[in-house]
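Dropping a structure here in structure tokens format, bear with me for questions.
All protein chains of the complex are present and in place, except for one that has been dropped.
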Amino acid sequence: MERLLTVSGLTTEFRTERGTVKAVNDVSYHVDEGEIIGLVGESGCGKSVSQLSVMQLIPNPPGKIVAGSVEFEGQDLLRYGRESREMCAIRGGRISMVFQEPMTSLNPAMTICRQMGEVLTEHLGIDKAEARERSVDMLSQVGIPDPGKRADDYPHQLSGGMRQRVMVGMSMLCNPKMIIADEATTALDATIQAQLLELMYEMVNKYHTALVMVTHNLGIVARYVHRVNVMYAGRIIESGTVRELWANPMHPYTEGLLKCVPKLGERLVPIKGMPPSLINRPPTCPFLPRCRLRQKSCFEEPVPELTHVEGDHYTTCRVRLEGLTDD
Amino acid sequence: MLTYIVRRLIHAFVVIVIVSIAVFILIRLLPGDPIEMLISQTQLTETTPEMIEALRHDKGLDRPLPVQYADWFVQMIRGDFGTSIMRNFDIGKEIGNRVTVTLMIGLSAFVIGLVLGPILGIVSAVRRGKFVDNLVTVIANIGITAPAFWVGILLIFFFGVRLKLLPIYGYTLPWDDFWMSFKQSLMPIFVTALGPIATTARQTRSSVLEVMSEDYIRTAWAKGLNERKVILRHIIKNSLLPVVTLQGTMLRMVVGGSVVVETVFVIPGMGKMMVDAMLSHDYPVVQAVTVIMTLVVVLSSLIVDLLYGWLDPRIQYD
Amino acid sequence: MTTKTDSINAPGLGGEVDILEEQLLPPVNEFRRFVKVFFRRKIVLIGFIIVVLIVAMAIFADVIAPFGPYEQDLHNVLAAPDSTHLLGTDSLGRDLLSRIIYGSRVALSVGVITVLLSAAVGTLIGLVAGYAEGALQSVIMRLTDAMMAIPSLILSLIVASILNRGVLGVVIAVAITLFPGYIRLINGQVLSVKQNDYVMAGRSMGSHKARIMFRHILPNCLSPLIVQMTMMMGVAILSEASLSFLGLGILPPTAAWGGMCYDGYKYLMMRPLLSIAPGLAIMVLVFSFNMVGDGLRDALDPKLRGTSSN
Partner (left out) sequence: MIEAARGNIVDIVNLKMYFPVRRGLLKRKIADVKALDDVSFSIRPGETLGLVGESGCGKTTVGRCIVRLYRPTGGIVMFEGADISHSGESDLRQIRRKMALVFQDPYSSLDPRMSSGDIVGEPLKIHHLVKSKKEYDERVAELFIMSGLSPDMTDRYPHEFSGGQRQRLSIARALAGDPSLIVCDEPISALDVSMQAQILNLLQELQSKNDRLSYLFISHDLLAVQYISQRVAVMYLGRVVEISDAGELYANTLHPYSIALLSAQPLPDPVAEEKRHRIILTGDVPTPLNPPAGCAFHPRCPRAKKECSESVPPLRDAGGGHFVACHCV
């Protein structure tokens, strides 16, 4: 598969009263064409901020992309200005995004088809009538009953599930190369979430579009994702195919996460302590305070880079890596 | 939508009835008995208690209050506001030609506020922290805090006395002599409009900043729109909705302000009529003017509410 | 961020564990944070200083003012500003600067009493309306709408002339126009605070309605109330000045800025300062109160009260 996106050394900081918060800290990952990758982690680990940085949607006064490059189809997006013509062409045209809150992600004072049509008129320059036609067609594709009438409804007249379908439809309108789903189904009920995930899975495969699935739900990752990056305190601490990670987790945090999910008969083993504060973090491994495997070297040396284990499996845990070379 | 309109109409009617009752009672509490006023005004030499009694009966003031109120309310609806005690003119007719003066100034000031306020608010919110934002904020604050009569005096002194550019008092209707009327109403309109412009600008600025942090604005950016399109298509309409609801209070401010502005610039409007009536204890006039002014405020806020109902889709499909 | 190694034998945390990370960030000194956010903007600091100066001026007026407020110097009436009378004298030969200094007493006293009176009455009725909901609330809110429909200046004119036009009369006249605003504010606040689960928690614990009202709901309505009161100080002072200017406010000869503007208005040609100076004093005081109000709004905003550790 052809390489679509390569993010390397991405760092985004936020200035707050208590100091600068390194929300995304030297993050590197790649996405191939038509591949479904996962970004998993708890709240505050920087998974959403990293995707907003790729799209340069970081609110500028407090936040700033400090370092790193975002290679997309051969061009580094960070070279373009936040409101430059090229970046506007990418956003919604080549890469589109679906957000978490269906209730607030649509403009309450605009009809559904006008909001969808806007993407088409903006990127493909087609006139309003054809834009409406294509929007209605997309609405039926995403499973909205009676799309002709629904197109003229306002967002508050649709249920949460319906609105999220509109968002998915909107993101597919310009046939983008990649879609970023930022916790797109978190706010939905189980059966509606299942419907939406199946829909996205079908459409992504049908149009051979890459999908970046940002979520904290390990079940979704297990069912739909090929390759997954586990994030903690702004860093990617382990990445690999779903099978590799589940079979042989090479980082104590990933292990802890897997054990945190209640299974019948097994005693729950929670990860001790509290998620770290992201203000002036020491260069050592972020998971150090809560890690059971930590050794002396972990305290002194900075956190290692993502090191290859086997296949697509990479990890940043020094102890685990040394353990590998011994046995 | 229909229920929204009907409910608003009933709401406005209830408010008018309550206000008329309140005004009716308040006037009765004012010092000085109307009959004595009448007597002193007609210079009757000897006044026997019987004559006073007959006069009271003739004026119907001996009937129970609710009956008097009902009678007055019915008369009012027919446009008959009774006659002024002091100068014996028919109040209804007098209000008729004075109301045009007050509305000329009041409405133009309101419209200026309605147009300039949002523009200043949007510009200062979009250019947050930059020079224009600070400038607009300072002007807005001055507009809210400077007493209207003082600004009036300043303008009169500067443009009238020193530069002799503008007449310092009086008012002529535009269809009589347009150029003179324009010169005469320039300053009063500016003073009346200062409050609404300032308040609307501040409210628009905070509402635009609030809308800017909404999720659907982030979606608009994510669709690839540049800043200009995001502002024009998404931010403005949503941020103007709360500003529309504010316009009801702006009208109240304009109508109330006419009292001061017309006193400073000596303009024969309803406001001046009100003050003169207060000073000379001419209570029927006070009563009529108060009710009319409140009527203007209530009706215009009703229009503002209906405009809001039409603008905000969430209400259309209530 | 201090790292304190302590082991907490706490159940639910997976037994014995060394927690390197401090359980909580160091306590945020609430007062220091409040002061830091309050004075973050220069303009708020300037406003605060002016208010303090004017309050001091009002208290020590007898000491500061060169002349008494009513001292007439009949042989240099309407004098131009000179070394003795820094701002000149008015039509009765009284020193303008001294009267402005004494005028601050009227402005502040009217402002404070009006705001406290209207806030107290408005808050109480607002609480009742907000908590009772149903028919009582709609009746109260309709009456409030009616009160607010009458232009405030007109209402205060009528009420002022009903009462004797002393300071108390003006205070009540202005307070009547302000307290409906509080009813609306508090009613709105109570309704939004009642949405929170901690109010339902209070009910589920079986605490009395009154306890929930005063222990949970009222404290959470205080910040917007305080901000509104500061803003209303400015409005009260402006209303009093307008009433005095129209001749229906504070009775002469008391030194009230509004009245002084009106007296000076006749002599605008010769001595503009007689009107301009008191007017400027009004604007400066009201401007400062508004700035203090803006500062309070930021400082009391719960969102800015520092986020929890993660």
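A, B and C label the chains in the order they appear, each numbered from 1.
Simple rule for what comes next: a residue touches a chain if its C-beta (ideal position, glycine included) is under 8 Å from a C-beta of that chain, and two chains touch if they have at least 3 such contacts.
What you see is a predicted model, and the numbers here were worked out from it, not measured in a lab.
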Given A:19, A:81, A:270 or A:323, the one touching the chain that is not displayed: A:270
Candidate in contact with the missing chain, chosen from A:10, A:27, A:151 or A:220: A:220
Chain not shown: contacting residue from A:15, A:128 or A:243: A:243
Absent-chain contact - pick from A:97, A:162, A:233 or A:250: A:162
Full-complex contact with the absent chain, from A:204, A:257 or A:278: A:257
Absent-chain interface as seen on subunit A, which is shown: 42-43, 159, 161-162, 189-195, 197-198, 216-224, 242-243, 246, 256-264, 268-271, 274-275
Where the unshown chain meets subunit C, residue by residue: 8, 10-14, 23-25, 27-28, 30, 195-198, 200-207, 211, 216, 219-220, 222, 302, 305-310
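Quick note on the criterion: only the chains that are shown with their structure count from here on.
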Top-ranked pair of chains - ranking by C-beta pairs in contact: B-C
Length of the line joining the C-alpha centres of subunit B and subunit C, rounded to whole Å: 24
Inter-centroid spacing, subunit C versus subunit A (mean Cα positions, whole Å): 48
Inter-chain centre distance, subunit A versus subunit B - centres from mean C-alpha coordinates, in Å: 54
Subunit B to subunit A touching residues, read off their complex: 129, 213-216, 218-227, 229, 233-234, 237-238, 241, 311-314, 317
Subunit B contact footprint on subunit A (complex, rising order): 55, 57, 59, 61, 83, 85, 88-93, 96-97, 99, 101, 104-110, 118-119, 122-123, 154, 156-157, 167, 170
Subunit B - residues contacting subunit C, complex: 11, 14-16, 18-19, 22-23, 26-27, 29-31, 141-142, 144-150, 153-154, 156-157, 161, 249, 252-253, 255-257, 259-260, 263-264, 274-275, 278-279, 286, 289-290, 293-294, 297-298, 301
